[in-house]
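Every protein chain except one is present and positioned as in the full complex.
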Amino acid sequence: MCLAIPMQVVELKGGGDPLLDPQVALVESDGVRKEIRLEMADRIPAVGEYVIIHAGFAIRTLTVEDAEYNLSLMRRMAEVLESEGRLPGAVP
Amino acid sequence: MKCADEFRSREITAPLVEEIANSLRRPVRIMEVCGTHTMSIFRHGIRSLLPEGITLLSGPGCPVCVTPASHIDAFLAAADLPQVTIATFGDLIRVPGAERSLAGARASGARVEIVYSPMDALTLAQLEPERTVLFPAIGFETTAPTIAATILAAERLGLTNFLIIAAGKTMPHALEALMADPELRVDGLLCPGHVSAIIGSEAYRPLADRHHLACAVAGFEPADILSGLLSLIRQINEGRPGVDNCYTRVVTAEGNSRAQHLISEVFAPADSEWRGLGTIPGSGLVLREQYRRFDGMEQLAIPVQPVRELKGCRCGEILKGRLLPPDCPLYGTACTPLQPIGPCMVSNEGTCAAYFRYSGRKTSTARQEPKPLSVS
Partner (left out) sequence: MKTDSIISLDHGSGGLASQNLISGLFLKYLTCPQLRDLEDCAMLGEYAGRIAFSTDSYVVDPLFFPGGDIGSLAVHGTINDLAMRGARPLALSLALIIEEGFSFASLERIIASVARASEAAGVAIVTGDTKVVPKGKADGLFVNTTGIGLASHRHDISVKKAQPGDAVIISGTLADHGITIMSCQAGIDLGGDIESDTQPLHRLVGALLEEDAGLVHVLRDPTRGGLATTLCEIAQSSGVDIVVEEDRLPIRPSVSTACEMIGLDPLYLANEGKCIIICDQDGAEDILQLVRRMPEGRDAALIGWVHEGQDGRVSLTTRIGGSRLLEPLTGQPLPRIC
């Protein structure tokens, strides 16, 4: 129910006044840019970090390491599964 | 994000697909309760890769689809007021109420704008102070904080021409109601990744314990979904159902407390009607007393529409996997993708809509397709 995609924060803007000038993040991916609200982010991102975006808001901030950790786990799992498959008579 | 591409690469997904096939010992029924999961499964053709024996049920996880006709009619009643501009998510435009949809209202002259974010609706209200801008506030726990934040911004700005109709729903009570139904036999639950980012993976613990249900929190890339499915099969095999968080990059055990506070600041839980399923206690969100001035129903004196049973609609049973779409008397006749009645057909990826497509169009009767809005 929740279309949300990760994008990288390239700039933090505003923050001068919570009402008239709330802090927002400028995110970018492949040249596409958008201003994103930060009211519900679990923590304010630093430039270079990633945010998961839903309906114009960041719902989660993550470091590149966070993302890559998940990926490396999957990669490792894939490698293990592949090597297991090659063993004759391997028990699934 | 470059990383996202990796989660779609065959290098990662192929071994997962194989392991799923190798691990499956008996037929299993798995329900996914997130419209975005349904879409992603469809988009990447995941069903075509899964072995026979895995039944993937599409649960009521599409907030658009489960918004009852009475709520849609309330949005329409607001749209009919000359001073009101409806600013809504695109998803809602074609969902029918008792008779019309917002698209129909727009065709008759109502002002209906599509927005990407509730904040855009707020901006519209600021730009057009002579209009009343109403935002139909549908969505689950991922969307509710965005609406809460928007309400708080509206309050701080002192806006008097911005309203919502609170139509948000929450997952845990609905899941409980579903799983408690003895007719629904489901072995595993693929839990919605972004709702879980908000409510935390531990939210499903009571469900897992009480119903001996395998739960896996999964993201939306193919690798995420396949990992989630694999986890469920392993849990089922080992007879140790629990809650496995397969989406650690986004979901924590406790969830996002800032977002949770936003929700509870602005909204209170209430009983809520789900299209096709009836009323589920505590599964909806209403505005708290101090924010009632943003309540469109009150401020515009919109009559509460009667709860209306969709005559002949069997979505409830289809959602529980008891009936197949062709068994519903309305399927393909009164209820089609272009003129849907229940949630299973309203969503592009609902059980019935997907069935309609996969089973092929048997007849070649000329379909009256509405002219697309122009891009040329």
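Chains here go by letter, A and B, matching the order in which they are written, and residues are numbered from 1 within each.
In this section, a contact is a pair of C-beta atoms (placed from the backbone, for glycine too) under 8 Å apart; a residue touches a chain by one contact, two chains touch by 3 or more.
Quick caveat, the model's predicted, so the values are computed rather than measured.
Within the whole complex, the absent chain has one touching residue among A:V9, A:A25, A:M40 or A:I53, and that is A:I53.
Among B:G35, B:G276 or B:G296, only B:G35 touches the chain that is left out of the view.
Touching the missing chain, out of B:I46, B:A69, B:V217 or B:C335, is residue B:I46.
Residues 1-3, 5, 7, 28-34, 53-55 of subunit A touch the missing chain (whole complex, contact as defined above).
Contact between subunit B and the unshown chain involves residues 8-10, 13-14, 17, 35-36, 39, 42-49, 62-64, 89-91, 93-94, 114, 116, 120, 139, 143, 222, 337-338, 357-358, 360, 367, 369-370, 372-376.
In the analysis below, only the chains that are shown with their structure count from here on.
Against subunit B, the residues of subunit A that register as touching in their complex are 1-8, 18-19, 22, 29, 37, 39-42, 50, 52, 54-57, 59-60, 62, 64, 66-71, 74-75, 77-79, 81-82, 85, 92. Taken in their complex, subunit B has these residues touching subunit A: 1, 3-4, 6-7, 11-12, 14-16, 18-19, 22-23, 34-36, 61-63, 89, 116-120, 139-140, 142-143, 145-146, 149, 152-153, 156-157, 192-195, 197-198, 223, 227, 247-250, 256-259, 262.
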